[in-house]
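One structure, as C-alpha coordinates, below. Some questions next.
Up next, chain A:
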Amino acid sequence: MNLKRFIFNKRSLIYLVVLIFLLIIPFILSPFNLILFESAITFAIVGLGFNLLLRYTGLLSFGHGAYFAAGAYAVAMVGRYVPSIYSIEFLIPIAIIASLVLSAIFGFICVRHTKIFFAILTLALSMLLFALLFKFYSVTGGSDGLYIPTPSIFGVTFKRRPEFLSGPYYYFLLVIFIICYMVMKVIVSSPFGKALQAIRDNETRAELIGIRVKRYRFYAFIISGTFAGIGGSLWTFVNGHVTPDVSHWFFSGEIVYMTLLGGFFIFEGPIIGAFVFTFLKLYAMGFTEYWMGIIGVTLILLVLLLPTGLAGGVVTIFNKLKTRKVLGGT
Partner candidate 1 sequence: MEWFIYILNGLYYASTIFLISLGLNIILGVMGILNLAHGSLYAIGAFTAAWLITSLAGWNSPDVLSFIILLGGAILAGFVGLLLERTLISPLYNRALEYQLLITFGALLLFEDLIKIVWGGEAYYASKPFDILGKVDLSGNIYPIYFLLVIVIAIVVKLLTWLFLARTRVGIMLRAMSLDIEMATALGLQINRLRTWAFVLGAALAGLAGALVAPTTPVLLGFGMEPLILAFVVVVIGGLGSLKGAFIGSLIVGEIRSFGIVIFPEIELAILYLIAAIILVIKPEGLFGRIKS
Partner candidate 2 sequence: MLLRIENLDFFVDSTQILRSVSLDVNDGEVVCLVGRNGAGKSSIIKSIIGLYSARSGKMTFKDKDITKLSSRERVLLGLGYSPEDSRVFTDLTVEENINLSTWVNSKVDGDDSFSLEKIIDIFPEVKKFLNRKGLYLSGGEKKMVSITRALALNPSLLLLDESFEGLAPIVVNRFRDAFNGIREMGITIFMAESNVRIASKVADRSYIVERGEIIFEGPPKDILQSEEFLKIVGG
(Lines give C-alpha, C1' and ligand atoms only; values in the text may rest on other atoms or scores of the structure.)
Protein backbone atom coordinates (compact mmCIF):
# COMPACT_ATOMS: atom_id res chain seq x y z
CA MET A 1 0.00 0.00 0.00
CA ASN A 2 1.52 3.33 -0.86
CA LEU A 3 1.79 6.15 1.63
CA LYS A 4 -0.71 8.43 0.02
CA ARG A 5 -3.39 5.80 -0.04
CA PHE A 6 -2.57 4.91 3.50
CA ILE A 7 -2.95 8.45 4.74
CA PHE A 8 -6.19 9.11 2.96
CA ASN A 9 -7.63 5.75 3.78
CA LYS A 10 -10.69 6.16 5.97
CA ARG A 11 -9.63 3.33 8.22
CA SER A 12 -6.18 4.80 8.82
CA LEU A 13 -7.82 8.07 9.72
CA ILE A 14 -9.91 6.37 12.38
CA TYR A 15 -6.83 4.65 13.75
CA LEU A 16 -5.00 7.96 13.86
CA VAL A 17 -7.79 9.72 15.71
CA VAL A 18 -8.05 6.90 18.22
CA LEU A 19 -4.29 6.87 18.70
CA ILE A 20 -4.14 10.60 19.34
CA PHE A 21 -7.01 10.27 21.76
CA LEU A 22 -5.22 7.47 23.58
CA LEU A 23 -2.00 9.49 23.74
CA ILE A 24 -3.59 12.46 25.46
CA ILE A 25 -5.72 10.44 27.84
CA PRO A 26 -3.46 11.04 30.89
CA PHE A 27 -3.91 14.77 30.42
CA ILE A 28 -7.67 14.76 30.26
CA LEU A 29 -8.68 12.13 32.76
CA SER A 30 -8.75 12.65 36.50
CA PRO A 31 -6.28 10.38 38.30
CA PHE A 32 -9.00 8.07 39.43
CA ASN A 33 -10.51 7.73 35.98
CA LEU A 34 -7.05 7.21 34.54
CA ILE A 35 -6.54 4.21 36.80
CA LEU A 36 -9.86 2.87 35.63
CA PHE A 37 -8.89 3.49 32.06
CA GLU A 38 -5.67 1.58 32.60
CA SER A 39 -7.43 -1.40 34.07
CA ALA A 40 -9.85 -1.28 31.13
CA ILE A 41 -6.87 -1.53 28.78
CA THR A 42 -5.70 -4.66 30.55
CA PHE A 43 -9.18 -6.18 30.27
CA ALA A 44 -9.22 -5.25 26.61
CA ILE A 45 -6.12 -7.38 26.13
CA VAL A 46 -7.87 -10.24 27.90
CA GLY A 47 -10.90 -9.71 25.69
CA LEU A 48 -8.78 -9.88 22.55
CA GLY A 49 -7.50 -13.27 23.63
CA PHE A 50 -10.87 -14.46 24.83
CA ASN A 51 -12.48 -13.64 21.53
CA LEU A 52 -9.92 -15.69 19.64
CA LEU A 53 -11.60 -18.66 21.28
CA LEU A 54 -15.20 -17.49 21.21
CA ARG A 55 -15.46 -15.72 17.90
CA TYR A 56 -12.75 -17.36 15.87
CA THR A 57 -12.67 -20.89 17.23
CA GLY A 58 -16.26 -21.19 18.43
CA LEU A 59 -15.43 -22.19 22.01
CA LEU A 60 -17.03 -20.52 25.03
CA SER A 61 -14.64 -20.53 27.96
CA PHE A 62 -16.20 -19.88 31.32
CA GLY A 63 -12.89 -20.17 33.10
CA HIS A 64 -10.66 -17.58 31.51
CA GLY A 65 -10.05 -16.07 34.91
CA ALA A 66 -7.64 -18.94 35.54
CA TYR A 67 -5.12 -17.73 32.95
CA PHE A 68 -5.60 -14.15 34.03
CA ALA A 69 -4.82 -15.39 37.53
CA ALA A 70 -1.76 -17.24 36.26
CA GLY A 71 -0.31 -14.01 34.89
CA ALA A 72 -1.31 -12.01 37.94
CA TYR A 73 0.03 -14.53 40.46
CA ALA A 74 3.24 -14.95 38.51
CA VAL A 75 3.90 -11.26 39.16
CA ALA A 76 2.82 -11.55 42.78
CA MET A 77 4.99 -14.60 43.41
CA VAL A 78 8.07 -12.99 41.94
CA GLY A 79 7.37 -9.95 44.09
CA ARG A 80 7.11 -12.11 47.15
CA TYR A 81 9.87 -14.65 46.63
CA VAL A 82 12.36 -13.21 44.13
CA PRO A 83 12.15 -9.44 44.66
CA SER A 84 15.59 -9.02 43.09
CA ILE A 85 14.16 -9.43 39.59
CA TYR A 86 11.02 -7.46 40.27
CA SER A 87 11.11 -5.27 37.22
CA ILE A 88 8.57 -5.18 34.48
CA GLU A 89 10.85 -6.43 31.72
CA PHE A 90 11.31 -9.69 33.63
CA LEU A 91 7.84 -9.88 35.07
CA ILE A 92 5.94 -9.86 31.83
CA PRO A 93 7.90 -12.70 30.21
CA ILE A 94 7.50 -14.69 33.43
CA ALA A 95 3.76 -14.02 33.40
CA ILE A 96 3.60 -15.10 29.77
CA ILE A 97 5.37 -18.34 30.56
CA ALA A 98 3.16 -19.01 33.58
CA SER A 99 -0.09 -18.46 31.73
CA LEU A 100 1.21 -20.35 28.74
CA VAL A 101 2.08 -23.37 30.86
CA LEU A 102 -1.23 -23.28 32.69
CA SER A 103 -3.29 -22.88 29.55
CA ALA A 104 -1.31 -25.68 27.95
CA ILE A 105 -2.16 -28.00 30.83
CA PHE A 106 -5.82 -27.01 31.05
CA GLY A 107 -6.14 -26.69 27.30
CA PHE A 108 -4.87 -30.19 26.77
CA ILE A 109 -7.86 -31.42 28.77
CA CYS A 110 -10.46 -28.98 27.51
CA VAL A 111 -10.01 -28.98 23.74
CA ARG A 112 -11.25 -32.52 23.49
CA HIS A 113 -14.73 -31.15 24.07
CA THR A 114 -16.93 -28.42 22.71
CA LYS A 115 -20.08 -26.50 23.57
CA ILE A 116 -21.45 -26.82 27.08
CA PHE A 117 -18.89 -29.45 28.03
CA PHE A 118 -16.10 -27.11 27.14
CA ALA A 119 -17.75 -24.33 29.14
CA ILE A 120 -18.26 -26.49 32.21
CA LEU A 121 -14.81 -28.02 31.97
CA THR A 122 -13.08 -24.66 31.78
CA LEU A 123 -15.23 -23.46 34.65
CA ALA A 124 -14.38 -26.47 36.78
CA LEU A 125 -10.65 -26.19 36.12
CA SER A 126 -10.56 -22.50 36.93
CA MET A 127 -12.34 -23.29 40.18
CA LEU A 128 -9.72 -25.94 40.89
CA LEU A 129 -7.06 -23.27 40.54
CA PHE A 130 -9.17 -21.00 42.72
CA ALA A 131 -9.32 -23.67 45.42
CA LEU A 132 -5.56 -24.20 45.24
CA LEU A 133 -4.79 -20.48 45.42
CA PHE A 134 -7.21 -20.23 48.29
CA LYS A 135 -5.97 -23.26 50.19
CA PHE A 136 -2.22 -22.83 49.96
CA TYR A 137 -2.31 -19.89 52.27
CA SER A 138 1.32 -19.95 53.22
CA VAL A 139 2.43 -19.73 49.59
CA THR A 140 -0.28 -17.66 47.95
CA GLY A 141 -1.62 -15.62 50.83
CA GLY A 142 -4.94 -17.45 50.65
CA SER A 143 -8.03 -15.34 50.35
CA ASP A 144 -6.07 -12.24 51.42
CA GLY A 145 -4.21 -12.37 48.21
CA LEU A 146 -0.88 -10.68 47.75
CA TYR A 147 0.29 -7.11 47.61
CA ILE A 148 1.83 -6.03 44.32
CA PRO A 149 4.64 -3.53 44.78
CA THR A 150 5.31 -0.97 42.10
CA PRO A 151 7.82 -2.46 39.67
CA SER A 152 10.67 -0.72 37.92
CA ILE A 153 10.52 -0.19 34.18
CA PHE A 154 13.89 -0.64 32.46
CA GLY A 155 15.75 0.31 35.60
CA VAL A 156 13.63 3.34 36.42
CA THR A 157 12.09 2.97 39.85
CA PHE A 158 9.08 4.76 41.26
CA LYS A 159 8.53 5.63 44.82
CA ARG A 160 4.80 5.87 44.72
CA ARG A 161 2.26 4.16 42.58
CA PRO A 162 0.54 7.35 41.33
CA GLU A 163 3.81 8.60 39.83
CA PHE A 164 4.14 5.27 38.17
CA LEU A 165 0.56 5.03 37.01
CA SER A 166 0.05 8.62 35.92
CA GLY A 167 2.48 8.64 33.03
CA PRO A 168 5.15 6.07 32.44
CA TYR A 169 3.03 3.05 33.05
CA TYR A 170 0.13 4.35 31.02
CA TYR A 171 2.32 4.71 27.95
CA PHE A 172 3.99 1.42 28.59
CA LEU A 173 0.55 -0.19 28.80
CA LEU A 174 -0.53 1.58 25.66
CA VAL A 175 2.45 0.22 23.75
CA ILE A 176 1.79 -3.32 24.96
CA PHE A 177 -1.87 -2.95 24.12
CA ILE A 178 -1.14 -1.75 20.61
CA ILE A 179 1.28 -4.63 20.12
CA CYS A 180 -1.32 -7.09 21.40
CA TYR A 181 -3.97 -5.54 19.19
CA MET A 182 -1.80 -5.78 16.11
CA VAL A 183 -0.58 -9.27 16.89
CA MET A 184 -4.13 -10.52 17.39
CA LYS A 185 -5.33 -8.69 14.32
CA VAL A 186 -2.65 -10.45 12.31
CA ILE A 187 -3.35 -13.80 13.93
CA VAL A 188 -7.03 -13.77 13.05
CA SER A 189 -6.26 -12.87 9.47
CA SER A 190 -3.33 -15.26 9.15
CA PRO A 191 -3.65 -18.69 7.60
CA PHE A 192 -3.64 -20.00 11.16
CA GLY A 193 -6.58 -17.78 11.99
CA LYS A 194 -8.39 -18.98 8.90
CA ALA A 195 -7.78 -22.54 9.99
CA LEU A 196 -9.42 -21.78 13.34
CA GLN A 197 -12.42 -20.25 11.62
CA ALA A 198 -12.63 -23.32 9.44
CA ILE A 199 -12.73 -25.48 12.58
CA ARG A 200 -15.40 -23.27 14.07
CA ASP A 201 -17.57 -23.49 10.95
CA ASN A 202 -17.21 -27.15 10.17
CA GLU A 203 -15.09 -29.50 12.18
CA THR A 204 -15.55 -32.44 9.81
CA ARG A 205 -14.56 -30.49 6.78
CA ALA A 206 -11.63 -28.90 8.55
CA GLU A 207 -10.33 -32.34 9.39
CA LEU A 208 -10.79 -33.30 5.74
CA ILE A 209 -8.72 -30.48 4.39
CA GLY A 210 -5.89 -31.56 6.61
CA ILE A 211 -6.31 -29.41 9.72
CA ARG A 212 -5.67 -31.29 12.92
CA VAL A 213 -8.72 -29.95 14.71
CA LYS A 214 -7.79 -30.69 18.32
CA ARG A 215 -4.25 -29.53 17.87
CA TYR A 216 -5.34 -26.22 16.40
CA ARG A 217 -7.94 -25.73 19.09
CA PHE A 218 -5.16 -26.37 21.53
CA TYR A 219 -2.96 -23.73 19.91
CA ALA A 220 -5.82 -21.25 19.97
CA PHE A 221 -6.45 -22.08 23.60
CA ILE A 222 -2.84 -21.41 24.52
CA ILE A 223 -2.69 -18.13 22.65
CA SER A 224 -5.97 -17.06 24.19
CA GLY A 225 -4.84 -18.05 27.67
CA THR A 226 -1.53 -16.26 27.22
CA PHE A 227 -3.28 -13.05 26.25
CA ALA A 228 -5.36 -13.40 29.40
CA GLY A 229 -2.13 -13.90 31.32
CA ILE A 230 -0.56 -10.78 29.84
CA GLY A 231 -3.70 -8.85 30.73
CA GLY A 232 -3.61 -10.30 34.22
CA SER A 233 0.01 -9.36 34.84
CA LEU A 234 -0.49 -5.82 33.58
CA TRP A 235 -3.63 -5.47 35.65
CA THR A 236 -1.88 -6.33 38.90
CA PHE A 237 0.34 -3.26 38.65
CA VAL A 238 -2.72 -1.07 38.30
CA ASN A 239 -4.68 -2.81 41.00
CA GLY A 240 -1.80 -3.22 43.42
CA HIS A 241 -3.28 -6.36 44.87
CA VAL A 242 -4.35 -9.78 43.68
CA THR A 243 -6.67 -12.31 45.28
CA PRO A 244 -7.89 -15.75 44.21
CA ASP A 245 -11.15 -14.09 43.16
CA VAL A 246 -9.67 -13.56 39.70
CA SER A 247 -9.78 -17.31 39.21
CA HIS A 248 -13.37 -17.58 40.39
CA TRP A 249 -15.95 -18.37 37.74
CA PHE A 250 -17.66 -15.13 38.61
CA PHE A 251 -14.74 -13.16 37.24
CA SER A 252 -14.66 -15.36 34.16
CA GLY A 253 -18.34 -14.56 33.75
CA GLU A 254 -17.43 -10.89 33.71
CA ILE A 255 -14.95 -11.52 30.91
CA VAL A 256 -17.68 -13.21 28.88
CA TYR A 257 -19.98 -10.34 29.70
CA MET A 258 -17.48 -7.72 28.56
CA THR A 259 -16.97 -9.51 25.29
CA LEU A 260 -20.65 -9.82 24.56
CA LEU A 261 -21.29 -6.29 25.74
CA GLY A 262 -18.90 -4.96 23.16
CA GLY A 263 -20.02 -7.45 20.56
CA PHE A 264 -18.02 -10.54 19.82
CA PHE A 265 -18.84 -10.58 16.12
CA ILE A 266 -16.53 -7.66 15.64
CA PHE A 267 -12.82 -7.76 16.25
CA GLU A 268 -12.82 -4.54 18.28
CA GLY A 269 -15.99 -5.52 20.15
CA PRO A 270 -14.30 -6.98 23.24
CA ILE A 271 -12.13 -3.87 23.53
CA ILE A 272 -15.15 -1.61 23.53
CA GLY A 273 -16.81 -3.99 25.96
CA ALA A 274 -13.86 -3.86 28.34
CA PHE A 275 -13.96 -0.07 28.51
CA VAL A 276 -17.71 0.22 28.81
CA PHE A 277 -17.90 -2.52 31.40
CA THR A 278 -15.12 -1.14 33.57
CA PHE A 279 -16.64 2.31 33.71
CA LEU A 280 -20.21 1.02 33.91
CA LYS A 281 -19.36 -1.20 36.85
CA LEU A 282 -17.52 1.46 38.74
CA TYR A 283 -20.02 4.19 38.15
CA ALA A 284 -22.85 1.83 38.99
CA MET A 285 -20.98 1.08 42.21
CA GLY A 286 -20.61 4.75 42.91
CA PHE A 287 -24.18 5.55 41.98
CA THR A 288 -25.95 2.95 44.06
CA GLU A 289 -25.27 0.07 46.37
CA TYR A 290 -27.43 -1.99 44.03
CA TRP A 291 -24.82 -1.97 41.30
CA MET A 292 -24.98 -5.70 40.76
CA GLY A 293 -28.61 -5.33 39.85
CA ILE A 294 -27.73 -2.62 37.33
CA ILE A 295 -25.06 -4.80 35.77
CA GLY A 296 -27.46 -7.75 35.77
CA VAL A 297 -30.29 -5.81 34.16
CA THR A 298 -27.90 -4.41 31.56
CA LEU A 299 -26.77 -7.91 30.79
CA ILE A 300 -30.32 -9.21 30.47
CA LEU A 301 -31.34 -6.35 28.20
CA LEU A 302 -28.23 -6.89 26.14
CA VAL A 303 -28.95 -10.56 25.59
CA LEU A 304 -32.62 -9.96 24.82
CA LEU A 305 -32.41 -6.80 22.77
CA LEU A 306 -28.89 -6.35 21.47
CA PRO A 307 -27.33 -9.78 21.04
CA THR A 308 -24.62 -8.44 18.76
CA GLY A 309 -23.40 -6.12 21.49
CA LEU A 310 -22.73 -2.41 21.35
CA ALA A 311 -20.41 -2.59 18.37
CA GLY A 312 -22.82 -4.89 16.58
CA GLY A 313 -25.66 -2.50 17.32
CA VAL A 314 -23.72 0.46 15.97
CA VAL A 315 -22.82 -1.45 12.83
CA THR A 316 -26.46 -2.43 12.31
CA ILE A 317 -27.64 1.14 12.69
CA PHE A 318 -24.84 2.36 10.44
CA ASN A 319 -25.74 -0.17 7.77
CA LYS A 320 -29.37 0.81 7.99
CA LEU A 321 -28.50 4.47 7.58
CA LYS A 322 -26.28 3.63 4.67
CA THR A 323 -28.97 1.66 2.87
CA ARG A 324 -31.46 4.41 3.55
CA LYS A 325 -29.07 6.94 2.07
CA VAL A 326 -28.59 4.81 -0.98
CA LEU A 327 -32.31 4.38 -1.34
CA GLY A 328 -32.86 8.07 -0.84
CA GLY A 329 -30.37 8.85 -3.57
CA THR A 330 -32.08 6.76 -6.22
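Quick note on selection: all candidates are chains of the complex that A comes from, given by their letters.
Definition applied: a residue touches a chain if its C-beta (ideal position, glycine included) is under 8 Å from a C-beta of that chain, and two chains touch if they have at least 3 such contacts; residues count from 1.
Owing to the predicted nature of the structure, the values given are computational and were not obtained by experimental measurement.
Colleague: Considering only this complex, which of 1 or 2 touches chain A?
Modeller: Here chain A touches candidate 1.
Colleague: Quick one: in the complex, what on chain A touches candidate 1?
Modeller: On the chain A side, the touching residues are 54, 60, 62, 109, 112-117, 119-121, 123-125, 127-128, 131-132, 134-135, 249-250, 253, 256-257, 260, 289-293, 295-300, 302-304, 307.
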